[in-house]
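This is the structure I have questions about; it appears just below.
With one protein chain held back, the other chains of the complex are shown just where they sit.
Letters A and B mark the chains as written, and numbering starts fresh at 1 in each.
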Amino acid sequence: MKKTFIVVLLIALLLPLSLFAQGSKATAVDETKPVTIQYWTHEDPARTQLETELIAKFMADNPNITVVRSTQASVKQIELVQTAFAANQGPDMFNLPIENQYAYITNGRVAPVDYQAAGYANKQDLLDKYMDGVLDTVTVGGEVYGLPLELTNWSIYLNKKVFRSAGLDPEKDYPKTWEEMADISEKLVIRDGDILIRRGFDFRYPYYLTFFVPMVEQLGGDLLSADGKKAIIGDEAWLKALTYMQQWGPSGRNLGSPTYKNARNLFNQDNNDIAMAHTGLYQQGRIEKDNPAFFNSGEWMVIPYPTFKDAVRDVAACYYGHFFMVNADSDPAVQKAAWKLSGYLLSHGEEYLTRGGNIIQPTKALFASDTLKNMPYSQVFIDDMARSHMIYYGENSAQIQTQIRNAVESVMLSGVSPEKALATLRASVQEIIDEQ
Amino acid sequence: MGTRKYRGIERKQARWGFIFVLPAMLFFSLFSFYPIINAIYTSFFDKRALSKLPPKFLGLGNYIRLFDPSRAASDLSFLNSLKSTLVFTLGTFIPLLIVSLILAVFISNLSSNKTKKFLQISYYTPAILSSVVAATIWMIIFDPRGLGNQWLNALMNTPGVDRRWLVDPVMEQVSTMVIYFWKYIGYFVILFITGLASIPPTIYEASTIDGATKNQVFWRITLPLLKPTVVLVSVMAMLQCLKTFSTQYMLYSNGAPRAPINVITFNIYVTGIQQQYLGRASAMSVVLFIMMLLLTLLQFKTTKSENVEY
Partner (left out) sequence: MQIEKRFTLPKIGIYLVLLVMLTFTLMPIIFMVSASMMTSRQILKMPYTWIPEGIAWENFAKAIQGNDKTYIFVRNISNSLIVSTSVAITTVLIASLTGYGLAKFRFRGRNTVFMMIMATMMIPFEAIMIPLYMVVMALRIQNSYIGLILPFLVSAFGVFQMKQFLTTFPTEFLDAARVDGMGEFGIYWRIVLPNCKPVIATLLILSFRSQWDNLLWPLLVSQSDKMKTIPQYISSFALERSTDEGAMMAAALLASIPMFILFMSLTKYFIGGSAIYESRKG
């Protein structure tokens, strides 16, 4: 009895292992074979609406292709795509912020662009259609691995009413330096005891690679050395930036903190609880949707990203991109169809700008277009983009961002000294770099 | 002839017992044993989520790294996770144990059955809310402008002080403990009430006849007889605390600092899912598994030896 029992148990244990035998077949691509594309993307009501329309048209034009579009909240999207790929069951087509996407290229998870399927004559044609340098971030070994869905940078939105209520003139008194930002926020802040009822400005926590690293760079520091081997360059710059954040937080001048509601979400409501928020061109579409009265009142404006008073470099907040990428392990016919879909969607650049979430595709055509120029304050964004650079997108950028988050928050919220936080940060980032 | 028939019945019995147990065993093999063995196996390698290359064999490398004392300085180290988990577990289960016992005693003392039932139901209500809902409610309460500050300030007559529930490292831990305590107090009160009710009243009658004072009755009779329930409740509470996850997850997703609440389960999640270090995460899981196994063995041992004799 015992023997039979053990045998059954062993079979039960070994059975699952046999289920995981996977084989891949290489077949010639049959373009008329019915295929289904699993397309995963992040939530954005306006873009969802536009893409659903476009996908319907695409499916009508390509009856053998079915597209299944799934959305997730952006943070969840990053984790889910990763988990799916870890189990070798990733989606056929997806987009993520580039700093989370780069690892897919280096690990061989995504396929190079199929230029013809996407609607280009060849690689050079593709490179010509986009702004210089934008495709460099997804080019490895001479091949391009993604098509840009959006390139976004953030500038500062300002609520004119709140400024005036504190006796300031928004057109003249807006902050141009970080020192001014702190002082003006002090004037705008309303508190009940220690608790902030209204803030002047607050940062776009937790995107430290986007907003904090440029602040360090303005002061002359760097995240990595030029050869990428050494972490945290320019201690003085880092300490000054960390001290600034410490002074900003609850143990300093108490002007803001990561635990308050996100400034950019509050801004739309025009509730007299925030004066300035750090966000992108797409915010306008959201304001228009959430609060059309506020949008049309003209009581908001956009100002450039401040620099420190004695900055050695003029650097604005980093821009980041989302790219469409295709799973290298998908059936070749599906891959081809996915590139076709990407090319199709992206050919509607102006619609994405106007009603697909106000996202900017970095094509030469769009940047030269009147549509972009006519969007309110687009020039501020374009100018800011010109003086900034792509966010750090190395393989472990997500981990590095976590470490920076830890450093800044320990200084702001946990009473850790900037020196100690910097030492910890250096050690952990160095370790991450060494492991790559 | 009689023995042969007996053996036949015995074998038939054994076969049927086996058959009844089979579905569960198959299920557990596929959905419990295989995954944990897989996790143990993975813990010996440096497996990364996205890498297609065969992972490097590390032997005990991951484990050594977890317990490496030179890493203790880093806030997000495993050693610190152990500390956070310990703080959270003790800080939650001790108040849970004491308060639920006190409440159970008080409730059992009441004369009105209706009040007893009402109180038990009310205390239990938080447990029926999903943890996501509970976390959402409490995050608004702990918002600087929320009820948490208002009530505490009113109580301590300190207007306008931001207790920094979700910001200060100590307060953040306190916040998670408060939420957990709130959620599970009712459940443990009911367990104790059941335990108290299982003590036959004749014992009390006997002790009163013998002239014992009320205090003596409680400390010398009730508590010792309650010991198995106390042990059961303690271990259950501790295990429940070790499994905590959603509370810490929700707080972190909404901007709270990670280090103070980086309990083991949360560390596993972040290391494996967000940072892609699957090997390391598996090693942490194995350590947690062993901790929970030891705790339960402890429980089995103590309840076995406690044959409560009336």
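Keep this in mind: contacts are C-beta pairs under 8 Å (C-beta built on N, C-alpha and C of every residue); 3 or more make two chains touch, one makes a residue touch a chain.
For clarity, every value in this text was computed on a predicted model and none was experimentally measured.
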Where the unshown chain meets chain A, residue by residue: 1-2, 5-6, 16, 19-20, 40, 43, 45, 48-49, 68, 70-73, 75-76, 80, 83-84, 86-89, 91, 192, 195, 197, 261-262, 265-266, 269, 271
Where the missing chain touches chain B, by residue: 10, 13-21, 23-25, 27-28, 30-36, 38-39, 42, 99, 102-103, 105-111, 117, 119-134, 136-138, 140-141, 143, 145-147, 150, 182, 185-186, 190-191, 193-198, 201, 204, 208, 214-215, 217-218, 222, 242-243, 245-246, 250, 253-254, 265, 268-269, 272-273, 278, 281-282, 285-286, 288-289, 292-293, 296
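Note that in this section only the chains that are shown with their structure count from here on.
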Chain centre separation in whole Å, for chain B relative to chain A (CA means): 37
Chain A to chain B touching residues, read off their complex: 1, 5, 8-9, 12-13, 15-17, 75, 78-79, 82-83, 85-86, 103-104, 107-109, 191-197, 205-206, 250, 257-262, 398-399, 402, 405-406, 409-410, 413-414, 424, 427-428
In the complex with chain A, residue positions of chain B that touch it: 11, 14, 18, 22, 25-26, 29-30, 33-34, 37, 48-52, 73-76, 143-145, 149, 153, 159-162, 164, 166-169, 253-260, 270, 273-276, 278
